[in-house]
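Only one protein chain is missing from this complex, and each of the others stays in its spot.
Moving on to chain A:
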Amino acid sequence: MPEPIVSIRDLNKTYKGGYQALKNINLDIYPGEIIALLGPNGAGKTTLISTICGINQPTSGTVTVGGYDTVRDYRETRSLIGLVPQELTTDSFETPWVTVSFSRGLFNKPKDPAYIESVLKDVALWEKKDNKIITLSGGMKRRLLIAKALSHEPRILFLDEPTAGVDVELRRDMWRLVHRLRENGVTVILTTHYIEEAEEMADRVAVIANGEITLVDEKQALMQKLGKKQLILDLSQPLEALPESLPDFDLKLSEDNLQLIYTFESQGERTGITRLMEALRDEGIQFNDLRTAQSSLEEIFVQLVEEA
């Protein structure tokens, strides 16, 4: 296992009013991975990102980035990080070229017009480089914020709800961009409540609810561990009711009485499918077709949040 690039230990954040937004967070993030912080609104996702990036001060605990402490060695840690905020906060009367160049200067990087050009091209804003930001669409502003975050060539990119309120096409463009960044060795931490986004992009998922990380796992392992599978049987004849001889099985009958749905644990050693088939044969229930479906990350997430 490589050394984590971000390491969070016993992190707590309590705001002045007494509200505890983060509770004893422990998390390691590894170089080159894409990790999704998944949680409902108000779960603490943005507070966690803001604390790592230095916008919030931790109440207790430590965060190290690239081996440096985010409070003591803030110059080193912030130089490694690019942040794309959730809100579309831009300097309306500036141009993309000026604002991205400004960002690079803030992060103590020498002028590099060729690099700024490549970043603006990457986010498809090169044609708009001299337009006033106020004239750009919401999607363009979102991409501009990504360009600003990339202006100083960060090793870690935080994307706070990167596709909130953008259309499907743009969302897919953004996913492609994130994958390209990862190919270039950038570690990506994204917060989202779009499960589809986490499912599409993330290597690992951390679920955060009420300021606590309730679970961190590989996306695939998480889906396997908590995911349920369904066996759907298309019946030859409609069934009036579930046969009384099948009480041991988690069975449901569809509303049109033409499908029998059997839910089982995908990670279980014994799925019960063979026994179910035998029982159906004994009952004389015939079917034309069968297929399986796996529960999505969304269903797993709902389950986890409900448990929390």
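To be clear about the criterion, a residue touches a chain if its C-beta (ideal position, glycine included) is under 8 Å from a C-beta of that chain, and two chains touch if they have at least 3 such contacts; residues count from 1.
Methods note: contacts and distances are computed from a predicted model.
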According to its UniProt record, the missing chain among "Hydrogenase expression/formation protein HypE", "Transport permease protein", "Fe-S cluster assembly protein SufD" or "Dihydroorotate dehydrogenase B (NAD(+)), electron transfer subunit" is "Transport permease protein"
For the chain not shown, which residue from A:K45, A:R78 or A:R171 touches it across the whole complex?
A:R78
Across the whole complex, the chain not displayed is touched by chain A residues 15-16, 53-57, 74-76, 78-79, 81, 83, 85, 87, 89-94, 98, 101-110, 148
